[in-house]
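Just passing along the structure, written as structure tokens.
A single protein chain has been omitted; all remaining protein chains appear in their positions.
Here is chain A:
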Amino acid sequence: MSRPAQRVGATPTKRLAEDGGESPLSSGLRKLDLSSRSTNLSSASDICPVCKSSRYLNQNMKFLINPECYHKMCESCVDRIFSRGPAPCPIAGCKRTLRKVRFRDQTFEDLALEREVDIRRRIGKVFNKTQDDFETLKDYNNYLEIVEDCTWNLINKVDVEETEKRLQQFAAAQSQEEAEISGTSGTSTPRNYSTPDPSSRGLLKKSLGARHALDKSQSGASTPGANGDSDTLFTFKGLKKRIAPPPEKPYDPFGGWSTTPEYYVLQDFYDVGDWLNKSRDDPAHLAGGQDIRDFYTRALCDAFSGFGVFVEDEVAGRTPEDPVIATENAAVAAVSRDVNMDDVF
């Protein structure tokens, strides 16, 4: 946290030393840098609100918070109180049950900000639509408005219960939709969100609200529509229907190019004289791998190439964007004066 601020304040000499070589000055400055950072994190006035132990007594004191109530306490208190399972918060007036696993470092000094960021992160995971999911920009903006209302309610503790319920229902509807899409596309995704059967263990881990929402969606009375209908208590106008990606086409080794001749059928043998027949039995031709069928193919291809090519149609179908490489004179000459263009090959 304190690092960028120091960087801004750093003298040009310091930056130079950081980028390049090591100098006594730079190493001295780095020491300074370290010490200033540690003082910044641990002011002498740090006192744990639970055990009243201070930094003066314990040099390595570290404070942790729990996103349940955001009350700060020192690491040793957390170990002491919560090692044997969930326990109520020791801060007076706070009766929330906390678990040890959820304790963590705080990122922001302002705990209100910390809480807001957590809430926004949680909401961002559920409301993860992008502008592409909406028909118009206005619809997207309306959606953002709803999301922001929801966030505001949670941050400012307005209708928290109601909002949480809506949030969970929306999340459940989303995951069900996801499961439907991955089901129709026919591919088995590793993370399958398909609705679990009620006896599965995964469900037991879910919070009561989520279980409730799932039960509701599973009851089948009203399957939530793709637009997040009344069931999720959210109505988003102009939300596009999510379509499963088309199944992957089988691989074509030829890359979409065809070879079947249109105007003739190739035979294995053509009796066109001794000269050609002799090469079929000539040992030099046989051992070298020259194939008489290549010759047949080529002769027929040459005979029939140009079939189905109509100069008038090509000229009519020509577009101005066509990359004209030759001069216009040549193109005009090719059309008007009946020059045999094929001869250039």
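Just so we're on the same page, contacts are C-beta pairs under 8 Å (C-beta built on N, C-alpha and C of every residue); 3 or more make two chains touch, one makes a residue touch a chain; residues count from 1.
Definition applied: contacts and distances are computed from a predicted model.
Matching "Pkinase-domain-containing protein", "37S ribosomal protein YMR-31, mitochondrial", "Acyl carrier protein" or "Small GTPase superfamily" against the UniProt entry of the left-out chain gives the name "Pkinase-domain-containing protein".
Considering the full assembly, A:305 is the residue among A:97, A:131, A:156 or A:305 that touches the omitted chain. Contact with the chain not shown here comes from a single listed residue; of A:85, A:246 or A:317, that residue is A:317. One chain is missing from the display, and on chain A it is touched by residues 248, 250-251, 253-263, 275-276, 279, 282-292, 294-295, 297-298, 301, 304-311, 313-315, 317-319, 322-327, 329-331, 334, 341, 344-345.
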